[in-house]
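A single protein chain has been removed from this complex, and every other one stays in its place.
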Amino acid sequence: MSGDAKRGWRDLPLGALILDAGNAEGYSTGDWRTLRPVIDLQKCTHCMLCWFFCPDSSILVQERRVVGVDLEHCKGCGICAAVCPVKIRAISMVEEAEAVRAGGDRE
Amino acid sequence: MLPQKAMGATTRSPSVKELSSRLDLLSGGHRLCAGCAESVVVRQVLLAAQYPVVVINATSCLEVATTIYPYTAWRVPWLHSLFENAAATASGVEAAYRALQRRGKVSGEKVAFIVFAGDGGTYDIGLQSLSGALERGHRFLYVCLNNEGYMNTGIQRSSATPLGAHTTTTPAGEVIPGKLQWRKDLTGIIAAHHIPYVAQAALTPQPLTDLTTKVRRALEADGPSFINVYAPCNRGWRFEPADTIKISQLAVETCYWPLFEVVDGQWRLTYTPKEKKPVAQWLEAQGRFRHLLKPGHRHVMEEIQKRVDGEWEALLARTGRAPSKKESAPPPSELPGAPEPAQAPKTDAAPRTASPPQAREAVRADRQEAPCSCGATSAGPRWGCLFCGRTCCSRCTYAPEGLAVCSRCALELFGIVQPPALSSA
Partner (left out) sequence: MSRVVALTGNQAAAEAMRQIRPEVCAAYPITPSTQVMETFAQFVADGIVDTELITVESEHSAMSACVGAAAAGGRAMTATSSQGLALMHEVLYVTSGLRLPVVMAVATRALSAPINIHGDHSDTMGSRDAGWIQLYAEDGQEVYDSLLQAVRIAEHPQVLLPVMVCFDGFTTSHTIERVQFLEDAEVQAFVGEYRPAHPLLDLKRPVTYGPLVLPDYFTEIKRQQREAMSQAPRVIQEVGKAFGDRFGRFYGLFEASHLDDAQVAILIMGSAAGTARGVVEGLRQEGVKAGLLKLRAFRPFPAEELAAALAHLQAVAVLDRADSPGSPGGPLFTDLRAALDGLQARPAVLNYVYGLGGRDILPEDIRRVYQRLLRVAAGEEGDTAVCEYLTLREDPIRLAPVGGA
């Protein structure tokens, strides 16, 4: 919501209709996290279970392969790590504070 | 109303791999709790839908958290009016659609109307308008997101709440151990409306594409359809957010939440647990039942087990299955063309927990003599499927990147249907 002045009553669509479908993508929920998923793409078999069970559409896939995590929206629930097959364990949940310290906002 | 039929009863969901190339119709940036099951259900339903979708949403966690003005997470047309009238509102949308099509004011393409409502808006306050809409035969899919309580207002009981559960209006106290009534059999009530397609589903890795398959079947129905989806709430049920899927799976494995469908009045199971787990395992995993572990409340746990058993037996009878306690052959596969589930040895069932490489070898040796889940009885190597753990043999095992995957998981995850080409080891 940075920098957006809120519009006045004459400017807003009537009846509070929202005409910009999916604009919630512009709202960041990444700051909810206290844990961050880290995907070891070497171990990953791209079975897509993490993507399939993510509540926040935050497992990024490209051409049928897992490529990373959407850190703008990931809330760190840990479902992805939990559903990754136990024999693969490609995802681990890391303390967010540590992950940020270790160098980055983004994977 | 003219008779309605569920067409496409053999319709199947695309594999997860196939689904992964589709656009998510629910964006990130909504404000449901971390680990909430509802958005997982919605994502899967929308990904599975084979037609363009219009959503009608009752007042609920889902509705408020996904549309906080001026943001909306919905990439499809979406309408919310009130709490108890989602089905009536959807009736109006659907009727207008038919009229507008007939008058040539909108294109003739088929649109899927999908209603999302919680158990509050479905079992209780919304039951009247749902019943009326089903009786009139409007063509929409109604998905109940059952988190067993009024969660949006802070965890109050609904008629879907389990016996013995702590909620803020049925608190566990000195005298009363939580909710005193058994849950309402809503799916049964809906089935009694004799609509073309009714189902119960959950978010389970096993079976993986059960929900998405049911969505596809429902949307083929020539009339109303209904799917009651189990949606564990980590805030209200008191478990760690990461355990949402585990809790769903446990509910299914304990037969607390059976997976079945009713197609034109015919009841059939879509999943039978290999081993029916005691309900206590599921209860113990949730804080809302913590008080039941006290000695004085054992009778409630027993009552729950008794009722789950009774309902499961009734369901087995209804679906034409032999009761599980008899020593009979496992039921035929629910998936066409897929191998049969494993007939696990009774005393030392292979645990489906982490198995380091040495143990994998051991598992392989142990299973050598066991019949394969595909029915093959010939001697030969056996593997444990990487994803579901069931036994598979060289006839039915796939080995992508050196790992063993059974035919069923290969189909559900990757969409692979060709016979495997494994050299006998």
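Per-chain numbering from 1; labels A and B assigned in written order.
Note that in this section contacts are C-beta pairs under 8 Å (C-beta built on N, C-alpha and C of every residue); 3 or more make two chains touch, one makes a residue touch a chain.
Because the structure is a prediction, the values reported are computed rather than measured.
The chain that is not drawn here is touched, among residues B:T72, B:N147 or B:T319, by B:T72.
The chain omitted from view is touched by exactly one of B:L23, B:A95 or B:A192, namely B:A95.
Checked against the full complex, the candidates B:R12, B:R136 or B:R395 give a single residue touching the omitted chain, namely B:R136. Within the whole complex, the absent chain has one touching residue among B:V111, B:V215 or B:A285, and that is B:V111. Contact between chain A and the absent chain runs through residues 6-9, 12-19, 21. Take chain B: the residues that touch the chain left off the picture are 52, 54, 56, 63-64, 67-70, 72, 74-82, 84-85, 88-100, 102-103, 105-106, 111, 128-129, 131-132, 135-136.
In this text, only the chains that are shown with their structure count from here on.
Centroids built from CA atoms put chain B at 24 Å from chain A. Across the interface of their complex, chain B is touched by residues 12, 16, 18, 20-29, 32, 45-49, 51-58, 61, 63-64, 70, 72-79, 81-83, 85-89, 93 of chain A.
For chain B in complex with chain A, the residues that touch the partner chain are 16-17, 19-21, 24, 26-32, 34-40, 43-44, 66-67, 69-76, 203, 205, 208, 240-246, 352-355, 360, 386-387, 400-401, 403, 413-414.
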